[in-house]
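Structure, as structure tokens:
With one protein chain removed, the remaining protein chains of the complex are shown where they sit.
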Amino acid sequence: MMTEPLIDIIDGPLHSADYKWSSGSGAVVEFSGIVRGTEEGQLIRGIDYEAFREMALAELGRIARETIEKYELTGCVCIHRVGFVPVGEAAVYVRAEAWHRRAAFEANIEFIEKLKQTVPIWKHPIFASESLAADDPSSSG
Amino acid sequence: MMTEPLIDIIDGPLHSADYKWSSGSGAVVEFSGIVRGTEEGQLIRGIDYEAFREMALAELGRIARETIEKYELTGCVCIHRVGFVPVGEAAVYVRAEAWHRRAAFEANIEFIEKLKQTVPIWKHPIFASESLAADDPSSSG
Amino acid sequence: MLVRFHFYSISKELAGQCEVPLDVPSGSTLGAALDMLFDRMEPIRPLRSSSLFAIGTHYARMDALLSEGDIISMIPPTQGG
Partner (left out) sequence: MLVRFHFYSISKELAGQCEVPLDVPSGSTLGAALDMLFDRMEPIRPLRSSSLFAIGTHYARMDALLSEGDIISMIPPTQGG
């Protein structure tokens, strides 16, 4: 029986340990993409992610099923966060499980490449300067 | 300042979520090597790992420092479990953190290759048949 | 027949709205409907060549035939991950 992927788009913090791995896996490779502190050389507070949710779920599911089949994965998880993600927190999590580690690594790398190409999710950096201006009472009226 | 690795050899279950990632990481790649249910075609209950502990720690530290330097890692964790590890549980955990995901993936893959080559740890599979014999009162007296 | 265009990210910002209904001739292709859309909405024209388009939740080619009520999403370059 073909492995079913676990795919989700969530609005709050990502807890990868919540997703148990499958029996039958010999290698589990996990990737977490973390929001970095700068965007185009400027300090940011975080990134606001926008998604076309139904299609993003459909695309992630399609990529997952292709990857499971190609690499004979025993498990596959992909969770993408939307809304505001502060610097230092994970915006995306991909897990590939396989009998051998090489398949798990290659599957994970390929999953993320494909995710970046076709999944309808966009980012809007929130610059540190913006937030400081917004927090400054002297500039609010 | 060079990133310091976190290296350990432990006797009980491995909880990778206990090791927080570093600020400054944009990509976190984690590998868990899970004990599989068979060894040389025979069902097993688990694997008993034996280590030359001081040297294994020294070798893991050496590999970690080499990998950190080569891939400019912002974080590096390696935990190897010793003693009996049941089927389905992780025997080894490697994490590489970097600014970009490619470095984190390559570093992790290389770390495990090196670990397998030089770290003095050995495995002793505990076959299902052995355990059944040991559990069987009719064969114990 | 009526179809609806949905906009996201930069296409939403430039369109100034997230949704536009459009009456197109029955049997229109996606490409023909887009020609009509971009004729009317000058601000999003520069994004056409870099964007993909989906009918429902699937990417579609320009020769795809539209049906009454289709939702066509304009997908500027994605940035997930």
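When the chains are written out, they are named A, B and C in that same order, and each has its own residue count from 1.
Following the convention adopted for this analysis, a residue touches a chain if its C-beta (ideal position, glycine included) is under 8 Å from a C-beta of that chain, and two chains touch if they have at least 3 such contacts.
As the structure is a prediction and not an experimental result, all values here were calculated from the model.
Engineer: Over the full complex, note down every shown chain the hidden chain is touching.
Structural biologist: Output: missing chain touches B.
Engineer: Using the touch definition from the top, which of B:Pro5, B:Gly33, B:Gly46 or B:Gly75 touches the missing chain?
Structural biologist: In the full complex, the listed residue that touches the missing chain is B:Gly33.
Engineer: Which is it among B:Ile44, B:Cys76, B:Ala96 or B:Leu115 that touches the chain not included here?
Structural biologist: Looking across B:Ile44, B:Cys76, B:Ala96 or B:Leu115, the contact with the absent chain belongs to B:Leu115.
Engineer: Can you say which of B:Ile7, B:Ala27, B:Cys76 or B:Val92 touches the chain missing from this structure?
Structural biologist: In the full complex, the listed residue that touches the missing chain is B:Val92.
Engineer: Using the touch rule from the top, list residues of chain B that touch the missing partner.
Structural biologist: Here the touching residues of chain B are 33, 49-52, 54-56, 58-59, 80, 91-92, 112, 115-124.
Criterion: only the chains that are shown with their structure count from here on.
Engineer: Based on the averaged CA atom positions, which chain is farthest from chain B?
Structural biologist: Between chain B and the rest, the longest centre separation is with C.
Engineer: Per the centroid of Cα atoms for each chain, what is the distance between chain A and chain B, given in Å?
Structural biologist: 25
Engineer: State, to the nearest whole Å, the distance from the C-alpha centre of chain A to the C-alpha centre of chain C.
Structural biologist: Taking the mean C-alpha position of each chain, the two centres sit 26 Å apart.
Engineer: Centroid from C-alpha atoms only, then distance chain B to chain C, rounded to Å. What do you get?
Structural biologist: Chain B and chain C have C-alpha centres separated by 50 Å.
Engineer: What parts of chain A, by residue number, touch at least two of the other chains?
Structural biologist: Residues 33, 112.
Engineer: Where in chain C do residues touch two or more of the other chains?
Structural biologist: none
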